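Here the structure is laid out as structure tokens; the discussion comes afterwards.
One protein chain omitted, others in place.
We call the chains A and B, going by the order they appear; numbering starts again at 1 in every chain.
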Amino acid sequence: MRFTLNQLAALTGGELCGDGSLSITGAATLSTARPGEITFADSPKRAEKLALSQASAVVVPRGFSPPGLPYVVVENVHAAFQQIVLQFRPERPRRSVGISPWAAICASATLAEGVEIHPYVAIGDGCRIGPGVVLHAGVKLLDGVTIGAGSVLYPNVVCYENTIIGQRVIIHAGAVLGAYGFGYVTQADGTHKRSSQLGYVELEDDVELGAGVTVDRGSYGPTRIGAGTKIDNLVQVGHNCQIGPRNLICSQSGFAGSSSTGENVVMAGQVGVRDHVHIGDKAILGGKAGVMTDLAPNQRYMGSPCTEEREYFRSVAIFQRLPELRAQLMEMQRGMARLEAELAAPTSNEPTQRTSAAA
Amino acid sequence: MRFTLNQLAALTGGELCGDGSLSITGAATLSTARPGEITFADSPKRAEKLALSQASAVVVPRGFSPPGLPYVVVENVHAAFQQIVLQFRPERPRRSVGISPWAAICASATLAEGVEIHPYVAIGDGCRIGPGVVLHAGVKLLDGVTIGAGSVLYPNVVCYENTIIGQRVIIHAGAVLGAYGFGYVTQADGTHKRSSQLGYVELEDDVELGAGVTVDRGSYGPTRIGAGTKIDNLVQVGHNCQIGPRNLICSQSGFAGSSSTGENVVMAGQVGVRDHVHIGDKAILGGKAGVMTDLAPNQRYMGSPCTEEREYFRSVAIFQRLPELRAQLMEMQRGMARLEAELAAPTSNEPTQRTSAAA
Partner (left out) sequence: MRFTLNQLAALTGGELCGDGSLSITGAATLSTARPGEITFADSPKRAEKLALSQASAVVVPRGFSPPGLPYVVVENVHAAFQQIVLQFRPERPRRSVGISPWAAICASATLAEGVEIHPYVAIGDGCRIGPGVVLHAGVKLLDGVTIGAGSVLYPNVVCYENTIIGQRVIIHAGAVLGAYGFGYVTQADGTHKRSSQLGYVELEDDVELGAGVTVDRGSYGPTRIGAGTKIDNLVQVGHNCQIGPRNLICSQSGFAGSSSTGENVVMAGQVGVRDHVHIGDKAILGGKAGVMTDLAPNQRYMGSPCTEEREYFRSVAIFQRLPELRAQLMEMQRGMARLEAELAAPTSNEPTQRTSAAA
């Protein structure tokens, strides 16, 4: 499959600069594009990477005129490039499967119109599946699970009893909702007795969960993920947590039990949050941050235990030069000893004597 | 569904203080309870959070008399509150499914009395399933797996060949036991050759594993989890590890190969343990600790590489003030230079001159 640059410029409504008869054989990112392919650079900051790219043409935003290759200027680089990619590699239409005869659905479950139930799905007693819901192959719903309209569960997602899922929720493969919380009471003999596990998980509307995410049920009530919050792969949310709306939680972060976040909190990867703390609205946490106390809203945090970001970086810069700092300290100790020796000696300020003392 | 406070007090054998005719519409935790609902406060330390709660009544322990709302005094707050929660939201009885016709069970497998095998379970050659075992939908057992009486495997758990599971073990959804260990011998040409993967995984009695946990098989023999040890979601246990009895290992912690722990070790979340080290009995590791050497028993550790907890916090406190410490050091360097200059100069201690030197 190939298109001329003229065709691609017309497709995206862009303005062409260069040879429009050039034949383009594919579309790829800056670092992966090969000769004959078109790429995109969404900012003049990418000029350096673009110069190293093998691409034969590039889509750019207004005001960026890269030298050395033909380019198409557009308003929205990502939207235009998406159109081009779809031209070369059209999205595969997903066939409607309806309700697979190879799904195990309890008679007491209710399925709304337009659901798609793939093979090897198991649906327990009393589940309620809203209109247009897609359950991909191998999804397992224990008893009493409710799923709102338009939600999609990818293969092998597991929902324990009484999980509540809102509308337009997306859950990626292998995520597990509603396993027992990690709560034990240690007995006098050192054994651990499981505490109450009577709660459930609730995902509000427009939540998205990545592959392999785990969200434990609450002890007595819900562990809740707020509307519009997006959670990346392999994140752990402990029992009783109340995650606010529109958070962005990156991969491999974890919440111990009973913590909460405000609105629009952002966490980079591998952040850890201890139990029973609250993170304020719009707080931004850097990668690997460790949260051990409540955090004020509207601030950036780094480090473990985390502190305000700029302070953290100042401390880190010194940490990385600690050997130097220590050497300075030792040098000063020697200088101090020298001064004290001089002062202790009968008053004499002859330079020669000082030099010998320093040697 | 609603109950009077009198009814709930009678149910729990508690002592009521306040209006017993009050109608209660639900039971929820301090932070999630709404007006009309009852909550619990298991310690006077919760007084502040209770004052902020919207709950209309509260269950408290003896000796805690919260002002401003009716309360029920009981011996065991959690046991009493569990009773109340079950009153409002009775546990759904799990139906016996017996052995689903939609399970793929090799003829050479042996199933004891009273097993529950849900749909889409696959059981390999020579597996032995003990009495009362529950295999939820989608559990996959490769050949030669043994499971002791009363154990429960939640949906999509995978056990590789020859896994041995004791009695009363609980394994949450998506956990994987017995994948190959991460052991390779790098060849002269830079490729990696897999080393021996002849071992298996053994879980002793009363072990509990969280969702998405991975435990790799030993190289030649068992990777073993000791009796009564509880492991939280997304924990990784590498090949040949020997985890002791009654450990508590929180979410996202990881053990590289061939490490071991004593009895009643406790690890908070995201701890990392390098290969071939031993952690002594009752050691307690804080969140994100990094273990790079053997650890003595009965101590608390923090940091990476971890050190004794109090020492760690002393160092961290200074780390967070390193810019200040460095400023002090530089100030002293200036002071020192001043002193040296004075001493080098012809003896003169007039204050005016010193002031000008410092300016």
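The criterion applied here is as follows: a residue touches a chain if its C-beta (ideal position, glycine included) is under 8 Å from a C-beta of that chain, and two chains touch if they have at least 3 such contacts.
In this text the structure is predicted, and so the values were computed from the model without any measurement.
Which residue, A:Pro70, A:Gly148, A:Gly174 or A:Gly238, contacts the hidden chain when the whole complex is considered?
Only one listed residue reaches the unshown chain, and that is A:Gly174.
Among B:Thr32, B:Ser56, B:Gln167 or B:Gln242, single out the residue that touches the unshown chain.
Touches the omitted chain: B:Gln242.
Spell out, residue by residue, where the missing chain touches chain B.
On the side of chain B, residues 104, 120, 122, 125-126, 138, 140, 142-144, 156, 158, 160-162, 174, 176, 179-180, 182, 184, 186, 190-192, 194-196, 198, 212, 214, 216, 218-222, 224, 234, 236, 238, 240, 242, 252, 254, 256, 260, 270, 272, 274, 288, 290, 292, 304-305, 307, 311, 314-315, 318-319, 325, 328-329, 332, 335-336, 339, 342-343, 347, 349, 351, 354 touch the unshown chain.
Which chain A residues touch the hidden chain?
27-29, 31-32, 78, 81-82, 85-86, 89, 91-92, 94-95, 100, 102, 118-120, 136-138, 154-156, 170, 172-174, 206, 208, 210-212, 228, 230, 232-234, 246, 248, 250-252, 263-264, 268-270, 287-288, 316, 319-323, 325-326, 329, 332-333, 336, 339-340, 343-347
Throughout what follows, only the chains that are shown with their structure count from here on.
Could you give the separation in Å between the centres of chain A and chain B, each centre being the mean of its C-alpha atoms?
22
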